[in-house]
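The structure is given below, and queries will be raised subsequently.
The complex appears here minus one protein chain, its other protein chains still in place.
Note that the chains are named A, B and C in the order they appear, and that numbering of residues resets to 1 at the start of each chain.
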């Protein structure tokens, strides 16, 4: 180990210290001036001389607002912090006549930028500004239902956040049992897929040799996480979540593992919705694990199928879909009442048709843009992964049964196929799938037959 | 001292390690494909699946180009990575009719964004990408003389860099004798005002109790500096640079000082030209020093007047300006030949008229936008500082004599006046000045008189 | 914040990494050779060439031993790794004739050093050796009951540990909610006075602004603690532990506090018994808190009286002591049955006599060396603190009732009196006490009276 990194590490520590000190020390200083006036001041010449102070004032004042006042503030951003429409119209007219004039083009682009964007950039001057802006956008997203026109304001946040949270600025770190408790506490709170039931459960997920957790951080978001993924190191592709999370189980050493299973991935910041990290995180974790543990050959998820049950209900209601052809009335009753859970024979009888339906759902049912209807499939298939296996009886938690009748699936990340899969998906919408899934799909009956 | 910060510090250290490892490990992998084709690939769907890899390839390939090829590449960026002009023109026509339509406005703004911007954002996916892009812009700036139209490409870099190098993302650190040598080496190399003559000279500037050096860093620019300022702690406002830099001098303890003198400020990255940090750095250093050393009451620069001699020559040549009125032919000869340097009486005789002329030059001579002609004055006056004192015989180095006949000045940063000074400057172009400078200005003869 | 410290910090990090790697990697390598033969080898010339490897082998082999084998090993240390008695006797005879000969004196000192000491020093060559030796001594202490002669072996451990764990080598750190979980877990496990009931309880003790925890660490004991003290910042001297530990309570800011209460101090390493740290820790925490929070004026403990109930029982049984004079049969029954807990009047009636008895117990009842019988009093009074207040109804936990009938006391650390108190205690055994305690003592009846 070389000493190269200490200066830089400590250097960056300053962000935190300065950030915290300032955030805490200055919490109180909000302003009596109306927020919009403060914002105008920040955009004016004053902002150049005292930008940091005014930005702090705006953010502190905003933090004290109640929900209705926040909505009003966003409306002001929408109405009075847009572009100068008269100027844009004038330039637009000139450009219509000189469509190739580069200077005109640039002026038009610049004039059509909503003033909000510069406002947001200047708010970022404040210590802790980035964090305050991410929180502000989270509030804004909640207002969209009531005030859909605010989507225009949201686009400006999204545009800037895409630039600021560019993958080049993110830092990946492994989280383990020697990580500070204030970070770990957030892991417990943010886990969105398989709830972490206290510190003992957390320790089992990060403190054992065959379990890993990796997260993305951003230097300006002091002590907070962007996204994290939980990994189990195993000796085979797992078919159920229970054994992964079990309190008592046989452990292996990291070197004995040949398979890395991504069994949970959680976004942490509502205010960063739409900024994609997951794709990069999974791929970087794959690279990191391959480097550290050359014995690992298979990288695979163990994923929920969150939209399956809803789709199935709809498809059955429709009466003409594939579901109706595969499930007879007794099957449907068993699914509705959950009676199969206590009846082994019934459960086994459902395994084949339900797996086939799941294969159909994930590969054939599409949302707009020819992308998979299922959001998790959309994510992994979009990343270039392949639908590898489908497991019946895989997640019998309340949530698992409600969302997918207990089904789970594996998506396989094979680095050498990722680009080809992605391209073919982008071109044709084709969902890459294993031969095992192909076999299931061939079980689908002709449209003519119905089992009712 | 609390332990709060270690995780974060170490977390960020990862950037460096990962960054270095990858940069070094992958230096070689450039591509045989033409750069423009690679760039198109990065912007296409492929970029989504394999963005990091393609971005690395583009940057590695670029690094291997010779100057003429680089110019050609920038031309390609200009010609084929702009906006879709047909689409923009269509939208412009529609907007001309509906100037208030927010969706149309946004579409136009978005369509008029040159494709280069997204390209630059995607290049930043590569490890070390930010650093590579800053270097690329430094090359680009060198091409502007030959190909002025590339200013359009430069605007795109500048726009994104302004956002990425936002003050909220910068980290200030003190540099001292316990700083790693690889950073210190860069300080020696980057110092642009008063050359550092080796490690002994450097040690005298950072290793003594009454000397400080502060710098801004950015997390994504591994081990490199953005800007730094050198500070001397003194017991009076200094009137010459020699005693500040002297090898042998009486030291004081930090607590004994009442004055902090900013005697050198150096930008380090050509590729970040136009992105302003200096303003923020000086103000943050003032705050930091006030917190640490409450005895400090005065914050002042000791600055060169780099444009003075050139202006004086012009003004004298003109024959009608103020210079002609204050300097008689003997004075001019003494200045031209430098004879006053060896002739004390002659030197003293020049002190008054030269100081007056310098006061005139700094406060009255303006560039476009009603801003001071002198670049250093432009910077400090624009920041809200006040021209405080003018010193004859202050910098007798070759450079000092050539640029300003040995004159130096102090600009005073008084936090409580900064905003007012800045505003009044912004409104009227008025240069804030002390009563001492006011007195000098009142020495200016009537326009009618000429001393020739 | 200066950058001075990063290199050193990171430098020391190496211990940990190297330590962990080696400890883990080498766990397995124990030896088939008898331990005593290995120890002889380590002390011989082989030890010079391959000391590290042999030391590791000894420690690994030791770790695999069962309790009876460990006892046997300690017996070997006692019997065959002492001094060369023949040589010592020879030197002793010569010295008896030349008692002032400095060389002879040194030779005798050196020859009379048990070979165990050099053995222990050489075992410390192994990575993780210090930690292994501390664990070994913990085992040894358990054997003393069965084999009291091993006290001679223990003395050698104690002698070396006193030198190695000299205060000059200890590092004090504040522990808070941003401390790594693996350290915090140990805090939960080691707390010996007021049990920590899970992570929520821990967070209340370290994660709030008016609570602190400080610990001593030693560089060679990777990730482990030596001792820690818990502090509450308050606005008055507290009279009961309940409000300090309450889940719901009014918090104050650190600046509002004028009193720091040391309410729990726990030694963490059985193997370091007899090596005193607590004294230094409390004093250093006092200094640290005074520097950080100048408003703090009072530094006081809230301490149990662990030997009180046992002493009272004995004193009552004796029938002639002070207890018999102050407590009538009804009081005794109330205490024995605990009936006063549910009977307010009875409780109040006991307050005065029980406080007086406690004051008597702490100031008058002595163990050998004229030191207080109560171990906690012995510690604080020995450190120069003063017995300040006695509280009835202060700790109604099972443990508190069993040990001290619910009484607690405050010892006051007043830096300016510490040395005087200590001296007077050292000279005369006098226990420093406040006037309030003095008043209680004056309540003690004449020896003639008995309340029965």
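Quick note on the criterion: a contact is a pair of C-beta atoms (placed from the backbone, for glycine too) under 8 Å apart; a residue touches a chain by one contact, two chains touch by 3 or more.
This structure is a prediction, so every number in the text was calculated from the model and none was measured.
**Student:** With respect to the chain omitted from the figure, which of C:106, C:255 or C:402 is a touching residue?
**Tutor:** Checking each option in C:106, C:255 or C:402, the one touching the absent chain turns out to be C:106.
**Student:** Could you tell which one of C:39, C:60, C:77 or C:222 touches the chain left off the display?
**Tutor:** C:222
**Student:** If the missing chain were put back, which residues of subunit B would it touch?
**Tutor:** Residues 1, 3, 5-7, 9-11, 14, 17, 177-185, 198-199, 203, 207, 223 of subunit B touch the chain that is not shown.
**Student:** Provide the residue numbers of subunit C that touch the chain removed from this figure.
**Tutor:** These residues touch the chain not displayed: 3-18, 20, 45-46, 48-52, 78, 82-83, 85-86, 88-89, 91-93, 95-96, 99-100, 102-103, 105-106, 108-109, 112-114, 121, 124-127, 129-130, 149, 152, 155, 160, 162-164, 166-169, 171-173, 179-180, 182-183, 217, 219-220, 222-223, 279-280, 283, 382-384, 418-419, 421-423, 426-427.
The rule is short, and it goes like this: only the chains that are shown with their structure count from here on.
**Student:** Can you name the chain whose C-alpha mean lies closest to the mean of all the C-alpha atoms?
**Tutor:** A
**Student:** Would you mind pulling out the distance in Å between where the CA atoms of subunit A average out and where those of subunit C do?
**Tutor:** Between these chains, centre-to-centre, one finds 50 Å.
**Student:** Go ahead and note the Å separation of the Cα centroids belonging to subunit A and subunit B.
**Tutor:** Chain centroid spacing, subunit A to subunit B, equals 39 Å.
**Student:** Starting from the mean Cα coordinates of subunit B and subunit C, work out the distance between those two points in Å.
**Tutor:** Here the centre of subunit C sits 59 Å away from the centre of subunit B.
**Student:** Tell me, which residues of subunit A touch at least two other chains?
**Tutor:** Those would be 3, 5-7, 9-11, 14, 17, 179-180, 182-183, 223.
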